[in-house]
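Reading through the structure tokens given below for one structure.
Note that one protein chain is taken out, while the other chains of the complex remain in position.
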Amino acid sequence: MSRIPEPTAVLGTLVLAAVLGLLGPDAGAAQQVPAERDDVRTYARAEAAAAHARIDSLLPLLEAARLGEAAEDSARAARAAARVAELDSVRVGPFALIGTKGRVAEAAPAFAAAYTRLRPLGQSVARTVAGRTFVLQRGLETDVLRTLQTRPRTIQVWTGFGDPERAAASAIGSAVASALPEEARGWLGGMPVAISLPTDQWRAIRWRLTLSAADAAERCYRGDPQACWAAMSPDGGAGWSRWYTPEQIRGMVSRTSDRFGAPPQELRRACLQDADAAACRRYLADSPPPPPLDEHARASLLAFALQRGGAGALDRLIAADGALPQRLAAAAGTGSPDRLILDWRAHVLEAEPRRAASPGGVLMLLVWIGVLATLAGRSTRWRLG
Amino acid sequence: MFQQMLLSGWRSSRWVLAPFAVAALGLPLLAMRTAGTAAREIYAPGQAVLMVMEVWAPLFPALAALLGIAVALAMWSWDHGGRHVYALSLPLPRWRYVLMKMGAGAALIGLPVGLFWIGSLMGVWSVDLPEGVRAYPLALGLRFLLATAIAYAAAFALAAGTKRTVTWLLIGLLVFVVGGSLIVDVIQPLLGVDGLPTPLDLLDAALIDWPGPFHVFGGNWMLVDV
Partner (left out) sequence: MRNAIETRGLSYRAGSFELRDVELSVPAGSIYGFLGPNGAGKTTTIRLLLGMARPAGGAIRLLGHEVPAELPAALARIGYVPERPHVYGALTVAEAMRYHGAFWPDWDGAWADSLRRRFDLPADRRVSRLSKGETGKLLILLALGQRPELLVLDEPTDGLDPMVRRDVLTAVLDYVAETGATVFISSHLVHELERICDWVGVIDHGRLVAELPIDAFKSGVKRIRLAGAPPEPSDAPFTVLSRFDDGLATGETWVVRGWQDPMRQYFTGAGATVRDVVDLDLEEVFVELLRSSRHAVR
């Protein structure tokens, strides 16, 4: 293979050449700027022509550098393609996994288990993941990854860190989310479809629901289903203020500090001192507060509805008519969206954080105290020699 | 015999117990007092209260650990001072003497633990918490008791040993941590792997994670929570 110069070096040389060419001896030998206007025009035209000529002379070099870079890319791609051929792949149900040998062997059972749990939700699950390839990214070089992404069949990139079962469920769930109607996809905010969530996530959602500063979340906590649906909406747009009472909005304004680019202080004064609700809203318009319940909470509601609905739940959601609450109720197999959201609320409130040590924990501590007492009791009496 | 052991334990440890008793009573009271101030916030009072609690929460396990260690050392102080001659001349087996002393010390730490409970209850009763958050004085008190007990037991067992035993233990620990770290640093590049557990990771897993002896220190120490 012929030696191709590094494109960056070539381009740098070209830039330097262009600069030197424009500022070189020729430029030094340029005519003095004449005083008369006609002479200035003539001078400018001559200078422009000289510049064009130099650029035209540089074009072949530029072309050579581009070709060299393309050739370098091709060589890199060829090497990456060769390494791809060394990777391991396995078919799991209707989809495939590809990655390094160890990772594929480790991930295959997790993917199989995750798919088995999601498949009963409906045909849409199988349809969505059929023909996909999940790339187990960990341990792969960037070039190899890029090569895999250019393959004609759909590819889902998965990082492969952490708990394999959780990650597999997330990867498949993300793929399944693409089957959702657009409104539902937007509402879900990029979260994967799941049928169950770990306890610590329910606890986090409970924490958020309980402590949210929004009036909508507070009323949801107290059991108002309409407030729950309001708190679940992803984006208030200009209507974010409906989540909060005027007092809460004023409280938010009072907690903001003077910063660069802040709204005019007259608005802040009108809000805090004159209790002008409109001024408060305008003050926060550029940086409105986030929704009371985030995408994790919304994903948990979807998971709750799917689990409640059982077999075919996802298909029913997709096939249903109406707004999102009606779709979710259809998925759950209940006629009432309010009933669904209240049941979800009750489930969230059950996810209390761990308090005192569990009975098992207490027992283990007593065992350890016994062990330590035994060690202490066996302390030697031969201490004086 | 145990009564005399308790009395002598009290005499040897009372000046150690006193400041801890004050701290045990006062810490939860102070925590709730500051929580009460946060509870009056207009915006997100629940979050404000929990933020305050998160500041105070690490002090509770620290107090439990220090209390257990201090009482254990105080219980052995008189014997260490006299080179254990008196204890060794008593007409009872060594193990019985040690267990009686351990029991006496355990009974004595009940005083500051009880005061901790009282302080938590008093603090909770004196504050109106916002909706959504609740106080857990009994649960926290139980955790405090368990943490103090295990810290006391561990320190007591260590203090029951000879200087030679403790010295070898510390040397062994040092060699394990320092030497093990060096070995891991050398092995990882040789084998071309990363993420091998370090000695500190192993110690953490053995001692602090479940079911290690100190797992209670890693739990929920919030006096007020959702």
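In order of appearance the chains are A and B, and numbering begins at 1 in each one.
Following the convention adopted for this analysis, a contact is a pair of C-beta atoms (placed from the backbone, for glycine too) under 8 Å apart; a residue touches a chain by one contact, two chains touch by 3 or more.
Just so it is clear, the model here is predicted, and its values are computed rather than measured.
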Legend entry - Sole contact to the chain not displayed, among B:55, B:90, B:169 or B:183: B:90
Legend entry - Contact with the hidden chain (one of B:82, B:110 or B:172): B:82
Legend entry - Residue in contact with the excluded chain [from B:7, B:62, B:169 or B:182]: B:7
Inset, instruction - Extract the touching residues of chain B with respect to the undisplayed chain. - result: 1, 3-4, 7-8, 11-12, 78, 82, 85-86, 88-93
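Here is the rule we use: only the chains that are shown with their structure count from here on.
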Inset, instruction - State, to the nearest whole Å, the distance from the C-alpha centre of chain A to the C-alpha centre of chain B. - result: 41
Inset, instruction - Spell out the residues on chain B that touch chain A in their complex, using ranges where they run on. - result: 41-44, 46-47, 50, 83-85, 88, 94-95, 98-99, 102, 131-133, 136, 138-140, 142-143, 146, 149-150, 153-154, 156-157, 160-162, 165, 210-211, 213, 215-216, 219-220, 222, 225-226
Legend entry - Of all residues in chain A, those that touch chain B in their complex: 206-207, 210-213, 218, 221-222, 247-248, 250-252, 254-255, 352-357, 361-362, 364-365, 368-369, 371-373, 375-381, 383-384
